[in-house]
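Missing here: one protein chain of the complex. Every other protein chain is in place.
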């Protein structure tokens, strides 16, 4: 396969993925509803909706960071095969699905029953599956030598480790969900926010 | 028409099509609703929603594979005429419509009346029309020599046959719908999944 | 302004416009609802929804052809200024709004009261405003010499005439709406379909 056409291929995969990320991240807003409240109580009713806003913010931050990571990963990929296309579709499946568990969490987070835990666990499971798909793409890319330059064994191990840690973190969140649903959401938001700020900081000092 | 401008034309058709595919595949999630369930019954209620998830997964897999096929087809097309544009719009019509029969199937699949069969038949009819549009594009492309290189007669016949088989398969699914609606959905999902995995496998061993 | 950067500018306007066209055309499906019908009556209920499908098809055809026209127009535009950007935003305003009058028509077309006429008139008014925006863009482009080559006076007059005829046609449809709402929709669909097929035919014979 010629080099130009291979690059065109990864470009179109990126464009399609960007589309799905952009749509999923923008569709999140559809679940923020104008609260039904007695006259003059709008401000109070809006504050009561904090789980909606919390879930919105968390999912926005996570999808945003997934997009940045997807971006970084594909900058290193210089050739695409059909395997990469299908594994990427698997990742997009979990990306496009995220608004659903986001709604689950938004509506159930304040329930005192087990439902709040179930909602948080479904949310964490969705993220775990997305993390697994990320790992699978990277593993496939390494195995098929689709990167633009050869990585040393040490670099390979380090990059695989990084994806494994992400997967383990989200899997652990499934367990955490049954201890406290709001805490699970908070931890996931803080990690996403920390990751974002940390990037800002390390780049600022470099 | 200059070569560059012809290429720009197919590029813009691809970009527009990618947009419609990406939006349709992401809009599917809007039909997954938080179930209304008594306190503490969320997990049970979610499992009861399996037709929703089944229809979501099947449509996601089919739209994903349609996108991959569209992609492969347009990589071979080097010039666009208005005929191609309008036939492509016809394909996008059935693509953009798919979320509707997906909802039909999701809501009616467990009905014991004829409604489940009607829903599955409408779903299969939509896919048949999409397959016909795919065939029409390819037939137009061959007849107007819009491909980048001449195909031999044998290659042409083989490629046309491939599209005809897809069309016949979905048409047969319209009939199958009246025997068993869940089976129809399962067969369509398995074919899409098989097609995806098979691609992974054949590429791995090459 | 350098040539490359000017081209990049029109490219980004086109990409943004393509996004709005693709989203508007795909959002149309959200108004197709699973009909509520007694058990076993789904097929009957779907046929009763013909105004929904008619409005969907008509708007899809019109948006599709608007996209093709937008495409053709921008292929001739080689430089962008801010005026072009804002006039294009005006066109996108009416494009993005179209799903709303489409719903109006879908829900009111079978009413025997004046409501059916009002819905069709609002729909036609939306299309008239879009046609005016198209004309305004073209007029601006000619006046500011943003096309890639100079048009002769005769070519200019012909191209302006073509846009004026489109505008007059949709304006006439506002009047027609008060005679017959279904007829108005039918005429608009047939014109869009004719236009599409005619393009296919003339290109086939050339």
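First chain written, first letter: the chains are A, B and C, and each begins at residue 1.
As a convention for this text, a residue touches a chain if its C-beta (ideal position, glycine included) is under 8 Å from a C-beta of that chain, and two chains touch if they have at least 3 such contacts.
Predicted model only: the values in this text are computed from it and were never measured.
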item	value
Chains shown that the absent chain touches, full complex	A, C
Of C:118, C:160 or C:193, the residue in touch with the unshown chain	C:118
Option touching the unshown chain, where C:37, C:89, C:147 or C:171 are the choices	C:89
Residue among C:24, C:42, C:61 or C:192 touching the omitted chain	C:24
Chain A residues touching the omitted chain (full complex)	14-15, 18-19, 21-23, 25-30, 32, 34, 37, 39-43, 46, 56-57, 60, 64, 67-68, 71, 75, 196-197, 199-200, 203-204
Missing-chain contacts mapped onto chain C	5, 8-9, 12, 15-16, 19-20, 23-24, 27, 30, 81-83, 85-87, 89, 92-93, 96-97, 99-100, 103-104, 107-108, 111, 113-115, 118-119, 122, 144
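The criterion applied here is as follows: only the chains that are shown with their structure count from here on.
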item	value
Least hop count linking chain A to chain C through chains in contact	2
Copy-to-copy rotation for chain B and chain C - C-alpha atoms, rounded to a multiple of 5°	90
Whole-Å gap between the CA centroids of chain A and chain C	36
Centroid spacing, where centroids are CA-atom means, of chain A and chain B in whole angstrom	26
Chain C: positions in contact with at least two other chains	none
